[in-house]
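To start, I am sharing the structure in question, which I have written as C-alpha cells.
One protein chain is absent from this view; the other protein chains keep their places.
Here is subunit A:
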C-alpha cells in the first residue's frame, strides 16, 4: 500500500511517508526518502493487537501494538485499503498451525551440522553434573521416559535416591497435572535443594502415602536438616479456594517435618491486567509526574515484581543460610513456580549470572519443566485468558538485580531485551509449544534453529564490561537489601519504552566501556609482544619510539570513538509557546545524519539479514524508530497572556 504515513508516537514531528508491505512473515514500512529508505520491520508473531481507529481527514489510522512493546501508528489513505490491511494482519498475527511461524522459514544459512551444534550448546545433563549430580543423595530417573507419568515434564528428571519409581508414580497421581516433586537446584556445599511441583490434590482431607514419602525422600536427601520448607507461591485465599475443587496445599499434620509457607504472588490474570494498565500509562502523551506515578502504582506492576523477588530471596536464604531444602509449588507449577525457582537459583549460584549459565537456567526451569510458552505468549491463536507476561516478569527481576548489583552479571541489559524479544518472535524454535513432548513431536530441533547459538555467536554485544569473575559481587550468593527497599524497584523504561529513543541516554556507557576494555586488552597484548622484542633486541632507542607512537595512535582512536558518542540530540517539546515566533526549523539534520550513518549496516536486500539486524547489534532500534525531534506542535494556545486583556493605560 502506497502513501502510508508512519507516525512518531513520542514526538509530534511530521509523519514519515512511505510504502507498507505485508509479507508472509513481516509487516514492513519503507520510507520514501530516497537517501535513507529507512525500513521498519515487524514480525507478525510480535503483533499483540491491531486497532482500527476512526477515519479522519488525513486517512484511516491503524494502531499496531507489539508484544515487545513497540507501538506503530499508521495512517492509510484509503478506507478500503486500511480495512484490507487490518483483516490481513488479524489473520497473519493469529497463526493456526505451527508451520506458519517464522522459525520454519527462517534461514540463517547454516548447514545441518551447525544447526545441530547450535541445539547442543545448552545441555541439561551437563548442568546437573555441574551441580554434582548424580551423587549419593540424588539420581536421574527415567520413569518419565515416554512422558508416561507426566506429559509436561521432561523425559529426564532428577529425584532423591530414596524415591523409587513406585513413589514417583504414586505422588504424580496426587499432584495437579501429574507434576510430581522434582529437583530444580542442588547446592553441593550443604546438600540443600530446591524442588518444584504442582499443588497436591488434597482437597480438605485426602492423603497419599507416596506423595508423603516423596517429601520425606527430599528431606532425607539433605542430612543437614530435619525439616523442609514447603512454599506455596499463591495468596492464601486462592490456595484455600482450590481445596473446594479437590486440590489445595500440604497439611503440616499429614506431612512429617515440613514447615509450610504461603508467599502470595497473584495469578496470571492479575498479571495480565497489571501489564495492560502499565502499558496504558506508557501510552499517555506527555504525562505529568503525578499521572505517571499514580498510573504505575495503580497497575501494581512493581509490587508484583517485588513479590516474585521476595519469594526468590526467601528460598535462597533458606538454602544458603539455613541449609534447608525447599519444595516450591503454585497451582500447576509452571508459572509462579518457574519464576521463583529461577530467581532463587540466580541469587544462589554465580554460574547462572554468566551468559551461558543464564541460558542454561532458562532451559532448565522454563523450557524443560514445561512452561506453556505457546499459551502464555500466543505462538498460535488461542485463549486470550491464557496469555500472561510470566517470563517477562522473571526477566525484569533479573534486570532489577542488575541495577542493584552492576558488577554481578556477565551479560547486559541488551541480552535480556533480546531474549524477551525472541520469546515472542518465534524466529527460533526454543520457545515453541507447551512442553518438551510437543516440541519433540514437531521435531523442532531438526526444523528450526536455536536462539542460544545465535546469541552466543553475538555474545560480544551482550557482555557487561563491569563483570569480573573474581569480583566480590560475582562470588557466592547475592543478598538484595531487605526493607526499606521499595525505592530499589525502578520502572524499566529500557524495556517498556524500548522504541522511544528520546527517553534514553543517547550515549551507551556499556558500549563505551566494552570498547575501552577491548582496546586495553589489545594494547596489553601488544605491549607484551613488544616487551619481549625489547628484551631481545639491542637497539633499545629505536624500539622505544615505535612503542610510543603506536600507543599514541591507539589512544587517539579511542578519543575519537568517545567523542563521537556525543551525538547532537534535539530538544523534546518543552513548550508550544515558541511556535508563535518565526522559529527556524530545528536543525535535525545533524543528529539524523549521525544516526543514519550507522543504519547503513542494517540496510540489506536480504530479508533474513534485515530481520536479524533488528536484533544483531546495539543499533537495532534505529531501524524501528525515527528519533524524536523538536518541532512545532499542532497549535495549542498556551498560557494566556494576561496583559492582552489590559488596555493601554
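Everything below uses one rule, namely that contacts are C-beta pairs under 8 Å (C-beta built on N, C-alpha and C of every residue); 3 or more make two chains touch, one makes a residue touch a chain; residues count from 1.
To be clear about the criterion, contacts and distances are computed from a predicted model.
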item: Chain not displayed: protein name in its UniProt record ("Palmitoyltransferase", "Autophagy-related protein 13", "Ubiquitin-like-conjugating enzyme ATG10" or "MTMR9 protein"); value: "MTMR9 protein"
item: Sole residue of A:55, A:404 or A:458 that reaches the chain not shown, by the stated touch rule; value: A:404
item: Where the unshown chain meets subunit A, residue by residue; value: 282, 286-294, 296-297, 300, 302-303, 306, 404-408, 465-466, 468, 471-473, 481, 483-491, 493, 497, 502-507, 509, 512-513, 516-517, 519-520, 523, 555, 558-559, 562-563, 565-572, 574-575, 577-578, 580-581, 583-584, 586, 630, 639-644, 646, 648-649
